[in-house]
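One protein chain omitted, others in place.
The block that comes next holds subunit A.
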């Protein structure tokens, strides 16, 4: 502590140590938040449903997505990434996941939303298994904190079924 440089060095190292502590506390405090997200998805319309020339099934849907992800936001949340995936089982793959729509939610105020859209990304099967297929629509989300570990969770909504014939 006898010189300017020595004091500056001591101050900097101790200040950064405490900064790391503060960030750890902020990250830890996320464990006490009460998370009650909710979501509902309705399929309003099957716009078209066909077999591509080279044999893969493709379907276009109009979705009505209602979700309330506000409770995921804490003081340590930077943004939430949410996406809707169609999940189904085929003889080839135990789990097929096709992303239909996604969004980055930067603020808590935008985390309670209602949106009516046709699928943002193409819903194409690997093969031609989609006729009469039961599938789930799953809302996945990844919470990206300002400091600490990113975590993910999902809501699975089941009971959807594609038509038995191409249209």
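Keep this in mind: contacts are C-beta pairs under 8 Å (C-beta built on N, C-alpha and C of every residue); 3 or more make two chains touch, one makes a residue touch a chain; residues count from 1.
Everything that follows uses one rule, which is that contacts and distances are computed from a predicted model.
Looking at the choices "small monomeric GTPase", "Signal peptidase complex subunit 1", "AP complex subunit sigma" or "Elongator complex protein 5", the name in the UniProt record of the chain not drawn here is "Signal peptidase complex subunit 1".
The missing chain, though absent from the display, is touched by one residue of A:7, A:92, A:120 or A:161; that residue is A:7.
Interface note: of A:19, A:115 or A:150, the residue touching the hidden chain in the full complex is A:19. Listed by residue number, the positions of subunit A touching the unshown chain are 1-2, 4, 7-8, 10-11, 14-15, 18-19, 21-22, 25-26, 29, 74-76, 146.
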